[in-house]
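All protein chains of the complex are present and in place, except for one that has been dropped.
Chain naming follows the written order as A, B and C, and within any one chain the residues start at number 1.
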């Protein structure tokens, strides 16, 4: 699981929804769910590589799910089979599977489902774990291929009510029913859910997305405020216990 | 022949020799031989577009021949059919076909043969013009597909003697045999040939390659020193009479 | 409404083509209707015609370019006779950009321009590519104070002074120019930089240094514009690396009344139109009626 800088080749890159793409890269990678890679598929511009979570891994490739939002992800969206891409990783602490026992709820918002897919896959191989999946989207759901049909409980909410409940997934989510909650989504969603879980006395793990430069813990631009001082979300995170974090608002 | 900024699609891009590629772009263009386009096949970096001469034109496409030397031409070399490319042009004065009568010698050095191909094609359709072609290369010749077999006199010299005479083409070239000479190649080659032609009293046209920014005559970074003051090689050139130019050395 | 008023001159929108990057406007009229522009700042003029610098004049750098044109221009007299008549017909504000190397030359040229039909005189005290003294004006506030004062006496045209980012203290410089009579401030001109050709082991430029422009300089330019807007009361025209409407809005939010677009004109000849339309669309989207609502809003 040692982190490396490697140059690899694109296996497949396909659009799976409005602005959402799935990219697979050839190679064999040993990764913990919740870890990420710094990806780069260009020479000089943009200057920095882009942090993207691991969506899936198998023997011959690693898969990422990404939302096209700006310069870097736009370049990713144009990649074709065989194109060069460099990967730095795996990075970050990832989810501690040993902590995830009993009734585990995975809660994803939008592109936040990306890392939860691989976590789900790993968890569902463990004994004594009962996983449920809760996903919220603005509109059409995506990234649920592995989960649909396999997960005993899958709740979906969409803001435009095109699938599942209408509104925000966390409004339909009851922490008390679970032993532990894992959330990945927009910061505002995570902070609301942390409060809800705290009120219910249920522990929650979240994956923080801060802007990153080095990705390996050296530059200190990606810090999160925690009760224990500033922590680097790339190296000490991106996964934090909700109870550790000091969130603004 | 009005210059425009257009976004077009790549028709074909193929490597034809070591570091030399031929790129065709879809569209119908009305161009004078010796004119060029500012090409851009990237978003932000490099900042400036790249000036490339017209190598050939037909009803459905325009063709460029280019040498991969740096950041921009490297990006060109990776283009594939259907990719986006923008073109600004045609730009520059081009060759005045009316001046080219009688025995006309076209002398190209390396990638300098690029614009001479299209000039050859146009000239060979004119009555009363007898064209010969003289091309020098470091090693393997390229860009002579139209000329080979059609041109009554084709002389080649290569520095490594792999084809034709060994050495520099201008050392095998006798201006006195011609009514007018046209040269396109490295600056040092053109300035030597200008001297040789001056000594022989034969007029010569050359195509100057200066670094360009705007390509349309506004920024004044591409000036050539002439006996008539500084001239913009993008708008007043790139074709100049050898006798006009003040060359250093 | 995108219209703005700069020292009494009404611009239909805040987008001005920057000096030295747009010639006298003619070259660009082939590509778009230049009357769309808020204004055009002419190629830098000098009293006498100038051939400009020898040697390499341009070198590309990361997200930018360096130039060493050295104020090649036909001189003020020829400008008024041969170029201004065309510029007048372009139906946009005409700004004459004036450079020089002695106070006397500046003043004599200003007197000639005063009698012409130009809308605004942009005094370039900052060209880094002229050897003889041109740069010093833009570096020391006291020198700038003197020259602006003399030119002020020579003209009743609206006087906009263009600052160099190489000034020792940009705010002090702006304040001194205003004290000396500037009606507006524009900034920034190019940053002084160098480049070396490692093969020949020589500087790329004969003058050694040259002026850096383009997106690379934007964060620094924006900072200087913000600082100057905070310390003078006259309108400020910001520039430096603007290539998108977002960049333009940033400069306006930092306090600029108008903005100039330079190097970006080389990316796409009608990029100014993209920027104007982008500003209009942004205003519509955000419900902004007048640029005043957002000008300097970050303060």
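The rule we apply is simple: a contact is a pair of C-beta atoms (placed from the backbone, for glycine too) under 8 Å apart; a residue touches a chain by one contact, two chains touch by 3 or more.
Small disclaimer: the values here were computed from a predicted structure and weren't measured.
Peer 1: Which listed residue (C:157, C:218 or C:257) would be found touching the missing chain in the intact complex?
Peer 2: Selected residue, touching the omitted chain: C:218.
Peer 1: Who touches the missing chain here, C:143, C:195 or C:273?
Peer 2: Within the whole complex, the residue contacting the unshown chain is C:195.
Peer 1: For a quick check of understanding: of C:83, C:183, C:250 or C:274, which residue touches the chain that isn't displayed?
Peer 2: C:250
Peer 1: Return the single residue from C:63, C:155 or C:186 that touches the missing chain.
Peer 2: C:63
Peer 1: For chain A, which residues touch the unseen chain?
Peer 2: 2-5, 40, 44-49, 86, 88, 211-223, 225, 229-230, 235
Peer 1: Since one chain isn't shown, list which residues of chain C touch it in the complete complex.
Peer 2: Considering the whole complex, chain C reaches the absent chain at 61-64, 66, 168-169, 191-196, 198, 201-203, 208-209, 212, 215-220, 222-223, 226, 241, 246, 249-250, 253-254, 282, 294, 297-298.
Here is the rule we go by: only the chains that are shown with their structure count from here on.
Peer 1: Could you put a whole-Å number on the gap between the CA centroids of chain B and chain C?
Peer 2: 36
Peer 1: What are the residues of chain A that contact at least two other chains?
Peer 2: 44-45
Peer 1: Residues of chain C touching 2+ other chains?
Peer 2: As it turns out, chain C has residues touching two or more other chains at 62-63.
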